[in-house]
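Here the structure is laid out as structure tokens; the discussion comes afterwards.
Left out: one protein chain. Kept in place: all the others.
Let's turn to chain A:
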Amino acid sequence: MRTGSLLRRIGFRLLAGVGVLWGAATLSFIALHVTAGDAALATVAGQGANPTEAVLRAVRHDYGLDQPIYVQYLRYLGRLVRGDLGQSYQQRIPVAKAIAEQLGPTVQLAVAAALVAVLLAVGVALLTARRRPWIGSLSSGVELVLTSTPTFVLGLLLLIVFSFKTRLLPVSGNQGLASLILPTFTLALPIAAVLAQVLRTELEEVLEQPFIVTVRSRGMRDVAVRVRHALRHSLVQVVTMSGYVIGSLLGGAVITETLFVRQGVGQLMLNGVTNKDIPMVLGIVVFASVVYVVVNLLVDIGYTVIDPRLVTR
């Protein structure tokens, strides 16, 4: 029964995920048709030519743009189902290929930042939860400042301190671990601050529970009480924040990659936007939705690992 209900849960989530993707794709499609103007013009204009009406008509026919809107929509969905995100107007290569080429550095950055954020948040929350009041206030204050500082300001400050003044770390580029440190912290600090806030509140509540008294009455050290018992109870809330974390990582990656002149999907996105490369932007949006759905599915399985009661209920 346990595995059965877990499988049912995952199945349901997968269905919901397909729904989310469909929604994202549809919204993208609508956005494309409302804002893009003449797609044929945009396609050809990328070459800097001044196309004649005949050329445009040919392009429209090639891309199916002369078809009724619902046919275009269905074809678009059909392409998406086959994993075809379309052609980049600007780079003249499939969007999927462009994303794949740039994915490595971004994944590196995002995973590193997520790890740093979670470790920092857990560490800070464990150290500051339910201590003397001023400790909580101080930590909370620092976290608020970090959360409300724009990413580029934070990145610049880090650059000034660690690169321009002390030359400890490289300013930019994709070379090696050292070049990853500053972008990672730029991306991770605001996320860590929010997570630490949530986790501390949650920990303080858990530490008031009767079972914590029981654990202490067995003679366990305070640190062990926090790490072995209280932390797991408060993690559910943090896991719930994963949607926010993904959003911040993807959004922050655009700014961070630009600031530190790193290659990656963020840069790709920015170029797509500045060059009105609509298929590229939409492709990245759909791709981000996929990431979002997959991570949420993992999170959902994660819940049942943290809290076994969720399986039997």
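Please note the rule applied: contacts are C-beta pairs under 8 Å (C-beta built on N, C-alpha and C of every residue); 3 or more make two chains touch, one makes a residue touch a chain; residues count from 1.
Heads up, the rule we're going with is that contacts and distances are computed from a predicted model.
Undergrad: Given the choices "Stage V sporulation protein AD", "Sulfur carrier protein ThiS", "ABC transporter ATP-binding protein" or "histidine kinase", state the protein name listed in UniProt for the chain not shown.
TA: "ABC transporter ATP-binding protein"
Undergrad: Per the definition of touch given earlier, which of A:Leu56, A:Ile181, A:Met220 or A:Leu270 contacts the omitted chain?
TA: Residue touching the absent chain, from the options given: A:Met220.
Undergrad: What does the interface between chain A and the hidden chain look like in terms of residue numbers?
TA: Chain A touches the missing chain through residues 1, 5, 130, 209-211, 213-222, 229, 232-233, 306-309, 312-313.
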